[in-house]
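Take this structure first; my questions come after.
All protein chains of the complex are present and in place, except for one that has been dropped.
Presenting chain A:
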Amino acid sequence: MSAPTAVVVRLKLSLLRNGLRQSAGRRAAYVASAVVVLLFAALQLVGLIALRGHAHAASLVVLLVAVLGLGWAVMPLFFPSGDETLDPTRLVMLPLRPRPLVRALLAASLVGIGPLFTVLMLAGSVVAVAHGAVAYGVGVLGAVLGLLMCVTLARAVAAANIRLLTSRRGRDLAVLSGLVVAVGAQVVNFGAQRLGSSGLGQLDPAADVLRWVPPAAAIGAADSASAGSYGTAAAQLLLTAAASVALLVLWERSLTRLMTAPDGSTLQAAGEGTRGRRGSSGLTRLLPAGRTGTVMERSLRYVWRDPKTKAAWVTSLAIGLIVPVFNALQGTGSPYFACFAAGMLGIQMYNQFGQDTSAFWIVALSISSAQDAYAELRARALALLVITLPYATLVTVLTTGLLDDWPRLPEVLGLSFALLGAMLATGAWTSARFPYSIPQEGYKNVAPGQAGLAWIAIFGGMVAAALLCAPVIAAAIWLNVSAGGAAWSWVLLPAGAAYGATVTWLGLRLAAPRTAARLPEILAAVSKG
């Protein structure tokens, strides 16, 4: 092992070991996550070995390895700073040539839980498909090539994107791309359900293509060798090797560029100059004057401009629409599901000050009485209502329309408004009583050590909101079961709306003095991210 390689590998090993040298809680989390990954890998290995001889084993295995490769490709996009030894920008000041550096970083990349997981999976895949000595030989070679390709792929993607990821816009995008994963999970879920109903044979066409795409091609080679088509196997191995080499070259090139050209992302941003004023005047004119309008404007701007707030809103809006409407489309829904939209959007009222991050000091300095705090909270609730009220109404109308259950519309709308009011009230109160930090980088929505606080705030608040709605829910049930009650169900619309408004007003009134009295404590709680 040459000198830089040994040093970097040792650095990686120390970093892995240092994971154990943190505070007790983080050490427990570190060990637990490692154990879970290894357990999962072991179970997967057993499962793959058990798959041996199954008619569609090859298709499944090829698909699995393709997904694994995809995982390696997207991983660095989400955890840019996940591996410090592999961040070339940290090595810029050292006198290293690109070739030895690539060798060293590649060796270091092979150390860790991720590569171990990959080795186990590739080994299991080979066992699942290989029949005969030649096939095993090809399989071992394929597994080695596959691992190399996965690791190189991750490094090449990371290096190519490091410029993007060190710039502000790039990080903003990375936060939003979490949504892509969420939506992707829904698609996978949908696919898995279809698979469950119509069998593994569905996989074959996809696998036929993927067995020619590295790194899945490496395992495809083992399968081809088992079938006796050695030429195909050789071609598939060669393809994987060629892809690995191409990625290595690509990686080395972007590394060289990174190490020699300084990061100019901030300079570019500074030279961008004026961007022209955007719609500010139009928005301002529509909003009321004074603190109310000022705070509403800022809140609404943040929904659009702050990636964390935007991601939370988009998630709430999407889930609030998808659950009732998709259920209605499949004919399994109920108009009452439309209340889901109000509930999901009401969550945005929770942890209001945590959403401000430590910039809350600006708000804290401008609140000197319970009246100020009331105006602040009311304005935030109003900003939320500007979006939520029409949206919840739309979702309710859409759901009842799809189910063709129009008589229930007023009743469900009334329930929605009451629920929204209860969420706003409990949200305002928990914002004052249980604030917590939202880290601005990465995907975590709670700062370390505050998870308990967040759970209390969100789940306690939601249970409280449900209880607050109990009178309206009880009225709805009573009208539905009592004879002739259905004719009066329209009463729930005005009653629910009035109830929601009253509960909101009470919640804000209760939360305001608490907020005003706890400003320094709130600031301390939201400044940890």
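The definition used in the following text is that a residue touches a chain if its C-beta (ideal position, glycine included) is under 8 Å from a C-beta of that chain, and two chains touch if they have at least 3 such contacts; residues count from 1.
Criterion: contacts and distances are computed from a predicted model.
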item: "ABC transporter ATP-binding protein", "Serine/threonine protein kinase", "Cytochrome bd-I ubiquinol oxidase subunit 2" or "Glutamyl-tRNA(Gln) amidotransferase subunit A" - which is the UniProt name of the missing chain; value: "ABC transporter ATP-binding protein"
item: Candidate in contact with the missing chain, chosen from A:368, A:482 or A:502; value: A:368
item: Selected from A:52, A:298 or A:509 as touching the chain missing from the view; value: A:298
item: Contacting the left-out chain in the complete assembly, out of A:109, A:125 or A:357; value: A:357
item: Residue in contact with the excluded chain [from A:110, A:144 or A:524]; value: A:524
item: Missing-chain contacts mapped onto chain A; value: 168, 266, 269-270, 272-278, 280, 284, 289-291, 293-295, 297-298, 301-302, 305-306, 356-359, 361-369, 519-521, 523-524, 527
